[in-house]
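Before I ask anything, let me first share the structure, which is written out below as structure tokens.
Note that one protein chain is taken out, while the other chains of the complex remain in position.
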Amino acid sequence: MDKTVASPADAVADIPDGASVMIGGFGGSGAPIELIHALIDAGPKNLTVINNNAGNGQVGLAAMIEAGMVAKLICSFPKSKDPRAFTERYLAGGIELELVPQGTLAERIRAGGAGIPAFYTPTSFGTDLAQDKPTAEFDGRGYVQERWLKADYSLVKAETADRHGNLTYRAAGRNFGPLMCAAAAVSIVQATRIVAPGEIDPEQVVTPGIFVKRLVRVEAPQQEEELNRAEAVYP
Amino acid sequence: MDKTVASPADAVADIPDGASVMIGGFGGSGAPIELIHALIDAGPKNLTVINNNAGNGQVGLAAMIEAGMVAKLICSFPKSKDPRAFTERYLAGGIELELVPQGTLAERIRAGGAGIPAFYTPTSFGTDLAQDKPTAEFDGRGYVQERWLKADYSLVKAETADRHGNLTYRAAGRNFGPLMCAAAAVSIVQATRIVAPGEIDPEQVVTPGIFVKRLVRVEAPQQEEELNRAEAVYP
Amino acid sequence: MTDIASTKLSNAQIAWRAAQDIEDGAYVNLGIGFPEMVARYQVEGRQAIYHTENGILDFGPAPTEGEEDWDLINAGKKAVTLNPGAAFFHHADSFAMVRGGHLDVAILGAFEVAETGDLANWSTGRGGVPAVGGAMDLVHGAKRVAVITDHVTKTGAPKLVERCSLPLTGVACVTRVYTSLAVVDIEGGRFVLREKLAAISLGDLQAVTGATLHTDGPVADLIVPEL
Partner (left out) sequence: MTDIASTKLSNAQIAWRAAQDIEDGAYVNLGIGFPEMVARYQVEGRQAIYHTENGILDFGPAPTEGEEDWDLINAGKKAVTLNPGAAFFHHADSFAMVRGGHLDVAILGAFEVAETGDLANWSTGRGGVPAVGGAMDLVHGAKRVAVITDHVTKTGAPKLVERCSLPLTGVACVTRVYTSLAVVDIEGGRFVLREKLAAISLGDLQAVTGATLHTDGPVADLIVPEL
């Protein structure tokens, strides 16, 4: 078994117009820049993107929005140091936004991967973000019903992978990666290193390979924050 | 910060009559034998125990049931090679059983630790185990609503702990440990080694210390299956 | 009428037949007991990865006696070994794999299977100590849920039935049944016969089946090696 594909371009080549795509990362930490840029090169349109944020500067997700590929964004915090790509489109009515509290976003994605179609959370109860959502009372407290979130694809950045797809991450870059691998029909992972099965200690696997469909090695991955500090622009 | 207490006896001394106690382990794998035996020595009565099984032989949970301490058991599979302690009491009406499918048991405990009061699962839909439970349809499929499971205490076996309560486990002994640490008001962990904070790589922590209240070192822990093969009896 | 007892496949042969349908790279859960036998007959050149509910992916066969590590067991509480590429995880993650649709195949035993796809395999309904384990989870989520079973009970009663009489494990969940006499798909609430032993006539097979066996194209001979 070898889930490795030759290049980021190969890894994302079949993502069609209209697909839903989860993209890992919290701000620049864990953002799979090479996979995103390969997707920009491929250029599918009308995508629904699930990410914690809405991009920063002119690389990564921001560049994808700038390229006009994103019809809808599901996120918790569409602000950043330089959010212009999203902000301009959003204020012009050119992109739909579904704003989800961060913990609810994480839990909805976790539920998608875990076969839990709906759950109750105290988060957002009594607020505008709970409008039109079913509510229920348990033990005298009010809760909001939230639905699972799944996607056709996910793009995730890992540190070490083995060829079966077992993964480790790097520091806080882990964030949404394990959840998005499980919640997408086709999870696509870029890893700094791809090793032989058995080289990752079974105790230290963070994402078991069953949640990973495709792997691609990106030996020296770019870091979004560093690109932005260098005022990089993609393409 | 040092969560270490001096002995298993000290660790469980305050567990009162009528408490609910989650006990980690799947069969003998991960069973915190020394903590259970300390609890037998302490002898609180009328306990509700949450465990995957119902004990095997005459040690550990089986010995606790034999000692008449368990009023109710919440489990998925109350059978084993030598289940007599539970079986005799159950058939005589001396112990209440709440039978929960294994994945639902795990998810209910996970929900308890994660602040999710209820969730929907396909598991048990249309079966006797879903009787009297609310059901709902999502996207044309039927699901059962299940409630979170919390406990006053949990007893868990870990491999390495640091003094802040960060934990690693051993092989499949991990099973319910991370979930039960989070779902109990007071989680009590026995670990083969207790090291200084910083000695466990932050990437390799399985249970973060926030989920752990008390630690006790049990340097050469007994293994339930081995005790049973030696026909051990406790006390 | 055929002497079914002398014609029927052994459990090993049923397991062998089920193993032929496991594709290369498949993630598989084998129910405890008889279904575990399927792993022995993995097709040469194909690699399946076995999942066990208690938190291991890619475990291997039992260790030699005396070499057991009792923290390294499968859902049947038998000692196992690890293959290169194995991973440990907790129970909630393990059942996320099960319920979340990540397993390609789950192969289970059965007391009864109905033409509706309903399965009864956890309770004889006769009292005693009830125990369910992971059975009710496994029937939901795996992309394909298959059953391996003798075609009839020890007393000769059909195990393939119109409606299950025993407590259900799951509703409309089984899609293929490998029996000691035949391979039967469940499609649109009907049993569809795909393969049968050449030595048994369709009539005789129908006689030991508790619901109508439909055909949909040719019925192949069920051919298995001596084992």
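Read from first to last, the chains carry the letters A, B and C; within each, the first residue is number 1.
As a convention for this text, a contact is a pair of C-beta atoms (placed from the backbone, for glycine too) under 8 Å apart; a residue touches a chain by one contact, two chains touch by 3 or more.
This is a predicted model, so every value here is computed, not measured.
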item: For the chain not depicted, the shown chains it touches; value: A, B
item: Of A:A171, A:A185 or A:V233, the residue in touch with the unshown chain; value: A:A171
item: Contacts of chain B with the absent chain, listed as residue ranges; value: 1, 110, 112-116, 162-164, 166, 182, 196-198, 202-203, 205, 208-211
item: Touching residues (missing chain, whole complex) on chain A; value: 26-30, 52, 76-80, 83, 86-87, 90-91, 97, 99-107, 109-110, 121-129, 142, 169-179, 206, 223-226
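Throughout what follows, only the chains that are shown with their structure count from here on.
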item: Distance between chain centroids, defined by C-alpha means - chain B, chain C (Å); value: 30
item: Rounded Å distance, chain A centre to chain C centre (Cα mean); value: 36
item: Whole-Å gap between the CA centroids of chain A and chain B; value: 34
item: For chain B, residues contacting two or more additional chains; value: 107, 121-122, 169-171, 206
item: Residue numbers of chain C (touch at least two other chains); value: 56, 88-89, 92, 95, 98-99, 140-141
